[in-house]
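Take a look at this one; I'll ask things after.
The other protein chains are all here in position, but one chain of the complex has been omitted.
The chains carry the letters A, B and C, assigned in the order they are written, with residues numbered from 1 in each.
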Amino acid sequence: MQLQTTDEKPAYWKSAVSRVTDEKVYVRGYDLEDLIGEISFTAATFLLIRGRVPSPEEARALDAVLSGVLDYALEKPGTVAARYVVSANPSMAIGMSAACMAVGKHTLATEDTGRFILAAHQEYLESGLPLKEFAGGKVDRMRQAKERIPGLGHPVFKKVDPRGALLRQIAVEGGLWSEAAETYEALHHAFTQLPGKADIPINDVGVMAAVMLSLGFSPEEGTGIAILSTLPGVIAHVSEELTGGKPIRVVPREGVKYTANTDGDFAADMARAGWGDKGSEGPMGSSGSEL
Amino acid sequence: MQLQTTDEKPAYWKSAVSRVTDEKVYVRGYDLEDLIGEISFTAATFLLIRGRVPSPEEARALDAVLSGVLDYALEKPGTVAARYVVSANPSMAIGMSAACMAVGKHTLATEDTGRFILAAHQEYLESGLPLKEFAGGKVDRMRQAKERIPGLGHPVFKKVDPRGALLRQIAVEGGLWSEAAETYEALHHAFTQLPGKADIPINDVGVMAAVMLSLGFSPEEGTGIAILSTLPGVIAHVSEELTGGKPIRVVPREGVKYTANTDGDFAADMARAGWGDKGSEGPMGSSGSEL
Amino acid sequence: MQLQTTDEKPAYWKSAVSRVTDEKVYVRGYDLEDLIGEISFTAATFLLIRGRVPSPEEARALDAVLSGVLDYALEKPGTVAARYVVSANPSMAIGMSAACMAVGKHTLATEDTGRFILAAHQEYLESGLPLKEFAGGKVDRMRQAKERIPGLGHPVFKKVDPRGALLRQIAVEGGLWSEAAETYEALHHAFTQLPGKADIPINDVGVMAAVMLSLGFSPEEGTGIAILSTLPGVIAHVSEELTGGKPIRVVPREGVKYTANTDGDFAADMARAGWGDKGSEGPMGSSGSEL
Partner (left out) sequence: MQLQTTDEKPAYWKSAVSRVTDEKVYVRGYDLEDLIGEISFTAATFLLIRGRVPSPEEARALDAVLSGVLDYALEKPGTVAARYVVSANPSMAIGMSAACMAVGKHTLATEDTGRFILAAHQEYLESGLPLKEFAGGKVDRMRQAKERIPGLGHPVFKKVDPRGALLRQIAVEGGLWSEAAETYEALHHAFTQLPGKADIPINDVGVMAAVMLSLGFSPEEGTGIAILSTLPGVIAHVSEELTGGKPIRVVPREGVKYTANTDGDFAADMARAGWGDKGSEGPMGSSGSEL
């Protein structure tokens, strides 16, 4: 059943996520009252973004992705930014807002990896080649073009990243390791055949990206889920800052090298720059003729 | 076991949420690798914020709270703001950031209710009175002071808010309906004795606030959890906007009454305001003597 | 002349700031083309917010307010937050956004002072008392109530804050020291009569608040202007970070005391918390009976 919407001329907005009536809230077609207490937050997250209820395996894999990072102490810029912000403006909402905005070019690893996997898999499908052969050729072409495969390598782990391996296993057990993910693994395998690369594993970010694609999330939605997974930690840090932190945090002076001089001669430099004497011809001319 | 930290002089920062070493990430004392695939995101959220693992009942109650709102279509300012923002700056992270910042004075219902419940319960404990008697007196005092009890009443539901009732039942089943929550209910009961108030229920926000306090979250942490519960919906809306939306959204002109005139005489008004002729004495005097 | 707007039923939005037609942009009633090159940014700021062109004296006083702070190195939370944010998400816009949001309870000095001055002046007008007498009584009442007068005192300056004095002089010269500002000064004078308070000056924030009120800005608009005055510095810091900074800034470990343990036994603690063995009864029960 479709509620009527007035749309003689096309409405400026369109949305399929939820709808609100005077008595009810419908989420992806379901009465919200039917969901409360009957669905885990993880399953609700899947429902809202994908538009359908997940299978138990999908919910489990998403739970594993959502607990893949959790927190990274004061070594994540967004967490630190959030604590600085709330030290001036003590608000949980604003702290979370600050943490979200500190995700971009230098931290969108899953999104970039997701885009790479999708594009490479598409290229494979169009190549008509056996996977192994495609992967070998693709890796060669990338090496010649000096392009890197995202999601490979780890500062500490050799051959296997235990967190990545765990995620992969959960996805495979759930039948959620897609063909695109297999293409990605084939590229990794071909990569490890290169001289000196034998030990380089797919890292946890690479596996997270592959699993989120297998769950049907777009790379952008994957970024949203990766951010979501870090917010309970942000809530904990902001709460810690609000209760035990310092109002008006600074960077302690001993941690900064200030290279600005302190002996500029402003009046002289302004004159040198062509400003007349103080007054109507001066930089405060906007004070007008009265001066 | 405590890892060493260099702190001859007290460190400027202090945190108990997590710690990162060269090989490991520890979250509230646990090796992150032990958590992946072994904990639901809801339980991980409890662990990060409260600092300990939840009981199954606590996880269930938190799941119920986290699925209590989910989404509110284009009738929540933060969701609309997020869609406007990403129509100009297409970024999932920034859309989520915008949605978070649209939570404050007019929408912090759970936080205000939580503060009220904590304060009222404290007052009750100090009163030494039987709960029923305290509640009656408190409601009288509030009515005389024209103060309102937050979390009561609903535009549609009479006597019972079904979503609130569901949440409460789950908390009670789990043994998670705290004394503070009972004090709140006693106040509500006394309130319904007032003329014309018999039908007014505790609404879902009131119950959410009571349950989050019962789970040991501070009012500020409760706000964080309430925001968290809305973010999967925000991810869905931002994804919808990024794929099917309009770049550079505006407010369609027919929806705005512009009351600005269009016939101001700038030069005349500037002269009237005391500015000399264009030139050194004028508002652009900052262009200096050359003019 | 008023352009037509379709509004059989009242429009949902209403605005007097500007209007856009197919050919023109009108700002507070003036054709934007008439303004370009004919108005300083400071005068344009006054025009946009106050809705009329400023006098030369008003523009000069606003210029003085706008150059009253400018920058505060890495000792302002918003600047530091902005640099952390762009170290992850390299964007000028987002850095400025982060700096703006770090203004609130602990930093809204001009807004609080502005509200205090407005309220105190209103109280004076209603008192019917001579100013000196009102001020003495008000200060006594505040002292007994242990309330503080905002905008007084400075860690370094005694008797006079040179920056505040400069601002005040410019306002007075321009005939822009309002009666409300005089009431504030009278309160300050009465305050200095208290034992041990003789040396305490009105600080620059206090004078800024008084001048902005005298210019007709609301306390909230005053906050906006105070934020505006800091943004060129933020642009400079963000540019410095984007060009010479570090990607993915952290808090160096030696600056943090991590108090989290590293030896939690997750499986044991979960069992103790009441979770059954791994599997259908466990925290990952959301993986369902299949496990």
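In the analysis below, a contact is a pair of C-beta atoms (placed from the backbone, for glycine too) under 8 Å apart; a residue touches a chain by one contact, two chains touch by 3 or more.
Keep in mind that this is a model prediction, so the values were computed, not measured.
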item	value
Chains still shown that are in contact with the chain withheld from the display	A, B, C
Given B:36, B:59, B:152 or B:212, the one touching the chain that is not displayed	B:59
Residue among A:119, A:194 or A:256 that touches the chain left out of view	A:256
Where the unshown chain meets chain C, residue by residue	12-20, 22-23, 25, 27, 32-33, 35-37, 39-42, 44-45, 48-49, 51, 60, 62-64, 66-68, 70-75, 91-94, 96-98, 100-104, 108, 111, 155-156, 162-163, 166-167, 169-170, 218, 220-221, 223-225, 227-229, 231-240, 242-244, 246, 252, 274-276, 280-290
Touch residues of chain B, complete complex, unshown partner	40, 42-43, 55-57, 59-60, 63, 73-78, 80-82, 84-85, 87-91, 94, 97-98, 101-107, 174, 247-253, 255-256, 258, 284, 286-290
Chain A, residues in touch with the chain not shown (by the definition above)	1-3, 5-7, 10-19, 21, 24, 26, 28-31, 34-35, 37-40, 43, 52-57, 59, 89, 93-94, 97, 101, 251, 253-264, 266-267, 269-270, 273-275, 278, 282-286
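Just so we're on the same page, only the chains that are shown with their structure count from here on.
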item	value
Most centrally placed chain, judged by C-alpha centres	B
Chain B-chain C separation of Cα centroids, rounded to whole Å	22
Between chain A and chain B, centroid-to-centroid distance (C-alpha), Å	22
Between chain A and chain C, centroid-to-centroid distance (C-alpha), Å	30
Contacts with two or more other chains, residues of chain B listed in rising order	12-19, 35, 37, 39-40, 93-94, 97, 101, 274-275, 282-286
